[in-house]
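Reading through the structure tokens given below for one structure.
Let's turn to chain A:
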Amino acid sequence: MEIIQTDIAIVGAGGAGLRAAIALAEMDPKLRIALVSKVYPMRSHTCAAEGGAAGVIKSDDSLDLHFNDTVGGGDWLSDQDAVEYFINEAPKELIQLEHWGCPWSREPNGSVAVRPFGGMKIKRTWFAADKSGFHILHTLFQTSLKYPSIQRFDEFFATDLLVDDGRCQGFTALEIRTGQMKQFQAKAVIIAAGGAGRMFPFTTNGAIKTGDGMALAYRAGAPLKDMEFVQYHPTGLPNNGILLTEGCRGEGGILLNKDGRRYLQDYGMGPETPVGQPVLKTMELGPRDRLSQSFWHEQQKGNTVSTRWGDCVLLDMRHLGEKKINERLPLVRDLCISYLGMDPVKEPIPIRPVVHYMMGGIHTDINAATPLPGLFAAGECACVSINGANRLGSNSLTELLVFGRKAAMSALAYMQSGLSTAKDAALAAQAKDSESRIQALFDQPAGQETINGLRQEMMHTMEQGAGIYRTGEGLAATCDKIAELRQRYVGISINDKSRVYNTDLMQALELGSLLDCAEAVAVGARDRKESRGAHQRLDFTARDDQNLLKHSLAYYHPKEPPRIDYLDVVITKSQPGVRDYSGAKK
Partner candidate 1 sequence: MSCKPYIRETSKTTWYLEHPRYKRYMAREVTCIFILIFTFELVCALGAVANGPEAYAAFLAKLHSPLSILFNLVALVVTVYHSVTWFNVTPQAMPVQIGEEFVPGQYIVGAHYGVWAVVSLVVLILGVW
Partner candidate 2 sequence: MAKSNKPIFWSLFAAGGTVTAFVTPALVLLLLFASLGLVPSLFTYEHLHDFAHHWLGKLIIFGVILVSLWHAAHRLRVTLHDFGVRADTVVAYAVYGIAGLGTLMTLVYLLRI
């Protein structure tokens, strides 16, 4: 097996991975950096982000306000020291991106423009029309081309971490073109492999968001944190889950039920604000968890509109007018017309909540370091945690930058702290095992199980048991089901025996990652007997700060469900309080 020697290897070339790579290249031009990604960097799912990235820049805003919005929005499950670091670094990172050429939308005087976003008390979301993530990703990718020390391994699929001497020292990755396994040997590894929304059937996440990075770390012994918190975005296109950005509501779009009532006022986010004059943190600009939950209640009451794609509510943007929609929300209009055949300039758009983001992920400390020495994580796959129980829209893109860079700094410091030399034989043996695991998939005779069959069952049970509202009973069933699926997974085989660009094989590996992550979600949710942020239990409707103002940590077991442990939340200056989204009252 070919061994690729590097100093620091990064798994994932989305926003977080690219930011880390650039930071490393800038800190030390002599460093050998391997940037490994299962897709070409600009295909990473950061490109799909529409709305924008939050950072304090305007004079009417303050770091404290951003802090409070983030911590309150996260239902006090965020680590406040991490949030503090985050909000401090946020503006610098966004300016840095501006200096790299990101085409942020502008004010007439040439300074960057900001837009309102859900759960934010003040306009602070930097945006590049409604293609913010796209522009961030392409700016980062193009900037990364400046640095010869960033060696890219595009279309390499990381399969297992190599851990010896209690330290992470690299990983194995499949070169997708050739089907050959390569051993990446590194002094430190950063995982930035994105989210895992694909464990659900209805999601805004692209096909590549299969939790591989989380599973890599998890299987190597690093725990997954707060996995039970899964964010539903309230406004997805009903037929395929394509996201309509929160910017729609930020610009003044309103949500209506079948009677044309702005139903959010019935769920503690009112009183009603005038149409076309959105008020921050009120009504349509409430946080995502609340909005998605209101949908569920409306559905229970029979107030939703039934469409051929299921129950929906309506997002009405007609009053914004064609000019503003074209200028601020061109992609939204294009998506509605293309994929739904409806024009938001002319008619209200049916939408429903859709799985969007994993608040949980690989447990890291404030330095982006995991408990496994030598392993760092950043981006959606990591849980620092700044997002707590519910991420505020537009904090995630900024998080990629802030903690992507932080991970790079920590990894470099770790590397420079002097390490014992690697035991090559031990690593080679592990790499060999990893290769055999892939070989076994080829050799296994065709059996009963199909990859698609298992995947469908997994998605179904996740939606049934671990959706917007959960019950102990439903979760127990889902846990059982996932445990069963993990067992059955052992029996899968692949039909495609070719080594070249074998997507059958990749889907098999991705399914394995998804099942591991899904189990952490389900078990974490079953054991969290309270309602907080995005995790809502019908059998435990209150928040329980007494017992559960804690992060959950799921530890992997190859055959059994994960062991769940808890860790205190870091609270520095904001004591848990009431999340108030009825700003219009005052």
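Candidate entries met the following condition: all candidates are chains of the complex that A comes from, given by their letters.
Miscellaneous remarks
We take it that a residue touches a chain if its C-beta (ideal position, glycine included) is under 8 Å from a C-beta of that chain, and two chains touch if they have at least 3 such contacts; residues count from 1.
As the structure is a computational prediction, the values presented were derived from the model and not from experiment.
Touch, as defined above, links chain A to just one of 1 or 2 in this complex, and that is 1.
Residue ranges of chain A in contact with candidate 1, taken from their complex: 177-180, 498-501.
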